[in-house]
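Here the structure is laid out as structure tokens; the discussion comes afterwards.
As you look at this complex, bear in mind that one protein chain is not there, while each of the others sits in place.
A and B label the chains in the order they appear, each numbered from 1.
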Amino acid sequence: MSEWQPRILAILCNWCSYAGADLAGVSRMQYPPNIRVVRVPCSGRVDPLFIMKSLQSGFDGVLVSGCHPGDCHYISGNYIARRKFAVLKPLLEFIGIEPNRIQFSWISAGEGERFATVVTKITEDIRKLGPSTRLVKKL
Amino acid sequence: MTELPVKESSGSKKNSVLVLGAGIAGIQASLDLAEMGVAVHLIEETPTIGGRMPQLDKTFPTNDCSMCILAPKMSECVRHPLITLHIMSNLKEISGTPGDFTCRVIERAKYVDPVKCVSCGLCEEKCPVKIEDEFDVGLRKTKAISRYFLQSIPSEYTINKEHCLYLTKGVCKLCEKVCPTGAINYEDTDREIELNVGAVILATGIDPFDPIGFGQFGYHRYSNVVTSLEFERMLSASGPYGGHIEKASDGKPPKRLAFIQCVGSRDESIDRNYCSSACCMFAIKQSIIAKEHSKELEATIFYMDIRAFGKDFDKYYDKAENQYGVQFKRSKIADIKELPDGSLELKYTFENGDIQHETFDMVVLSIGLQPRMGSRELSEDLDIRLNRFGFCKSDTFHPLKTSREGVFVCGAMNSPKDIPESVVSASGAVAGAVSLLELERYDPSVSEEEEEKEKDVTGERPRVGVFVCHCGINIAGVVDVKNVAEFAKGLQNVEHSEDVMYACSTDCLETIKQRIEEHDLNRVVVAACTPRTHEPLFRDTISEAGLNPYLFEMANIRDQCSWAHMNEPEMATEKSKDLVEMGVGKARGLVPLSRLPIDIDPEALIVGGGLSGMTAALAIGDAGHDVYLIEREDVLGGNMRDIFFNFSGSDPQEFLAETIEKVENHDRIRVLLDSTIEDITGFVGNFRTVFKNVAGELEELTHGAVIVATGGNEHETSEYLYGSSSRIVTQKEFERMLHEGKFPAGKLREVVMVQCVGSREEGRMYCSRICCSKAVKNALELRKRKARANIYFAYRDIRTYGFAEEYYSELRDGGALFFRYTLENKPKVEKIRPDDPDSRIRVTVFDPVLEKDVVIDADLLVLATAIDAPEQNLELAKMLKVPLNSDGLFLEAHVKLRPVDFATEGIFVCGLAHCPKDMSESLAQAKAAGSRALTFLKKKSILAEGTIAEVRTDRCSGCGYCEEVCAYTAIEIDPEECVAVINDALCKGCGACVASCRCGALDLRGFTNQQLFSVFDSLEIEASEGI
Partner (left out) sequence: MSMVNNLRKTIKELLAEKKIDLFIVWEKGSLPLSATPLFITSEDEADRAVFDITCGNNLSVYFTKDRKQFSDKKVGIAVKGCDARSVVLNILEKQIDRRNVVITGVPCHGVLDKKKVLDKTDGREVLEMIDDGDTVTLKGKGYELSFDRSEILSSSCLACIYPDAQECDIFIGDARAEIPNENRLKEIKEFEALSSSERWANTRAEYEKCIRCYACRNVCPSCYCNVCFVDQNDPGWIGNTCEFTDSMIFHIIRNLHVAGRCVECGACERACPMDINLLQLNRKVAMEVKDRFGDIAGLDINGKPAMADFREDEKQDFIMG
């Protein structure tokens, strides 16, 4: 394939967002094939360093998605995660990382369509930005 | 080790129970029973478990996603080795005696072999017969071969024989032609089976009221009049409109929405003079969600009384009104008219008689709950009695028993209930059922023999086997599966790779086992569908081949790849390769995990000797476990000592005396009066409690579970001149007065009752739930004694939910007068002779009907004072490390699905300690708490999760962030060593602590930093080259 294709990492919680992604598939909703999903038990498991490492290793964008507030299978993991992202995202934007490269969302187990929409939007946004360069480690 | 009942056998009467109905109540009952070691036959009429909950979008008052919270319970239920599921089945007859029933069950033909069906959906795609979708209440079409809904469990397809062309007309057979696994079996027949069980639990649920025959609100005549259930499906993201509210008339979103309450409820004229209890909250929820969908949308709720009587419901009501701007109009709908553009003109009258007209784009009928269709036949088949509305009959003091001994009832089958009440009653019914069984404690841990069978892979280099599934054409139709399997061969540490037709088929599972043997594989990756459904199966398979089940990883190349990129086969193939590579990356770092057993002490401690505490004690004691029942006062009975009447006419004091006698004479229950708890330490299965006994000495107890039943207090009010006159009393005092017949001197002609004293206002933003019914009950009792007394109610909303509604009508019809007051205009009270302690009381209350003040010179003023959480709750909460809500009530683990559990395992709550509730509800919840405790106590040990957090103490600086973020109190900082210590028994493996640890001292087994890094890194080199 000659045309550049963005490569996006999605870290999804097992109970809601991963289930939402499954539902999108079961419902045969079509979305761009640029994401690579990593399943974690809870968005609370996501260390900001995962995101930094992914950017450094060349992913053009990262999506982290968990259960909606109140829905967390582990009671409050998503709230704990939210504080981390609430600091990380503005910080990365502040230093000059393009805002659309790192995204956070809440997607429930019933929101297959939302999953497809979110992935489509992220992919299109990153396609517009072009390949990531700013934090990519040059080998 | 005690032998477990085997799933295949029909179970023995001594340790098996039949549960009828697999809604949330049936699921909960089955899970509780199975966790106690009981073999369960779960009988379900439809092709899926789940009941009504999957139809709901969100749940009140937390707006939790219904499916998100239910799905884990559904899969747990279907996977449990002790639960045998009989879908599309009906219970026809129960014969025998309690403890030894024989049940006749008809399993209807499914026409699809569930073992062969891989849920690929090709049959449904090709099926030519479109029929109305029951799950989506007719808003969408489905096929004659289908799944009940997308996330059905079990997920296999079934044929609807009434509509199948082949089965009805002998033509078609398209499904058979396209089925890649030959699963279609038109020759399938109904089967009759007999099950021998010790007890039966009925949980058939309710139906929504069907307004078609009702006419009045134009349902089915006017296209934009919908029922609340239809509206719920519209709101649902997975519903027929994908979560977009649309008007049927033009497909546009409505701007003005009206909800009409009590459609099919509180209506004598259609023989439904009961309150459906859930619809007010349901409408409030729908109005909030609808407004979240579209900010411009305006929502108005037309109601008689807003019955937001549950825990935190009033706060939700308040939020809808003040934060979301939902309009609440107390009025009666006089007429509804469809205008030419499809909009609807409502004519309604306020209580003062004013008539208004208003136009809406859409009208939602808040339909009530009614007995399930066919419940009369069922009651005849099973020989159980129904009440006059057709609900299963049960009584106040035995709310979970049917009229037939040994047959229990839960869920909304015997009275309208919301989800948590259904869950509570389900666990409660289980307590009754197990009392008829002979259960021994069992040990769920892996035997040493099995442990030895496991291959030791430590120190071996990873030898990964990859299996790429075609899933018929589900994956292979899009992804070049052979290419992916070939690609996998080139990955580091991959010893073997092949493509397989159906990875989950029995022969393929055998193949996987063979390959493990042949190639000495020590890690397995299957690229197929989703680990959420299939990981357990593959884990079992590699376990059978001698590998630790955690040495397994899945790559989801179907649900998240081939199905989602059907038109981009090349990209989908590339993606599949990446997903396999990531899977191999993760697998490489996997290590064997074990689930360590944690010993469980068989005793229980119950804090509080009121009705709830005693009931829970009996539930556990009757199951053969020692119980310590600790009470601060020198007498058992708690608040129930002040209750003398109930609607049904039976005597609460008699029941209380019986209960106390049972408790005091129970050989398993040790009653500790006049005792206070000094300290509680430990964790599930291993608690240690120090208490001060009646002699003032310290004693120590060890126990496996704790039940909090500390009760509630009557609020001590200073409002309405309480305390200044013998003629101003609380409802509690009034009830005693009625019982003892000691009324204030002189005639008792004018009696005023003021509701919500201290409730539903600043400082106590909750409804005390029972005061309306209690006041109605006492007023009726007063009638019996003083027929000429005039009774006046000053109230805000009358909340006689459920069957109490009838008594409210009776009182009202009998001439009692009701004045609705607002917080801004509370009744005014003065003593006619201010200095006289026995002075009559002048009450001035604004009558919104006449729109003027009414003055009553009362012989007696009765105040319905709020229920307060005892202050001591705080101390106990601290000792147990469990939370209180802002009202000082104990906060359960999950308000919908874990209503008696705390997030911390082994600790449970019931009765008023949880929130205000009546006797029946307390009894049910106390039994539920007992059951929930028994799910632990019945085990000699429990197994910790395999994927739990671990600490590297050399890195830990003891900052305590992990302790703070843990929702399960599974981590503590050791004050001596100043390092984190994880309690394996309590850790649930979410990893919030791990990601919060700056020092890298914590890690999560199964999702270690190293394993996740290798997933990110597995694509690194390629990524830098670009795709």
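Here is the rule we go by: contacts are C-beta pairs under 8 Å (C-beta built on N, C-alpha and C of every residue); 3 or more make two chains touch, one makes a residue touch a chain.
Keep in mind it's a predicted model, so treat the numbers as computed, not measured.
K.L.:
Using the document's definition of touch, tell me which of A:P6, A:P33, A:P48 or A:G112 contacts the absent chain.
P.N.:
A:P48
K.L.:
Taking the full complex into account, find the residue in A:Y31, A:Y74 or A:F104 that is in contact with the omitted chain.
P.N.:
Residue touching the absent chain, from the options given: A:F104.
K.L.:
In terms of residues, what is the contact footprint of the unshown chain on chain B?
P.N.:
Residue positions of chain B that touch the missing chain: 954-961, 964-965, 973, 978, 996, 998-1001, 1008-1010, 1013.
K.L.:
Could I get the residues of chain A that touch the absent chain, sorted low to high?
P.N.:
48-49, 52-53, 56, 69-70, 76, 79-80, 82-99, 103-106, 118, 121-122, 134-137
Keep in mind that, in the parts below, only the chains that are shown with their structure count from here on.
K.L.:
Inside the complex, what are the residues of chain A that reach chain B?
P.N.:
1, 4-5, 7, 9, 14-16, 18-19, 21-34, 36-42, 44-47, 50, 53-54, 57-59, 67-68, 70-71, 73-77, 80-81, 84, 108-114, 116, 131, 136, 138-139
K.L.:
In the complex of these two chains, what residues of chain B are touching chain A?
P.N.:
The contact residues of chain B facing chain A are 57, 62-69, 71-72, 150-151, 236-238, 242-243, 530-532, 556, 558-561, 563-568, 570-572, 574-575, 578-579, 582, 893-894, 903, 947, 965, 967-968, 988-992, 994-996, 1004, 1007, 1009, 1012-1013, 1015-1017, 1019-1021, 1023-1024, 1026-1027.
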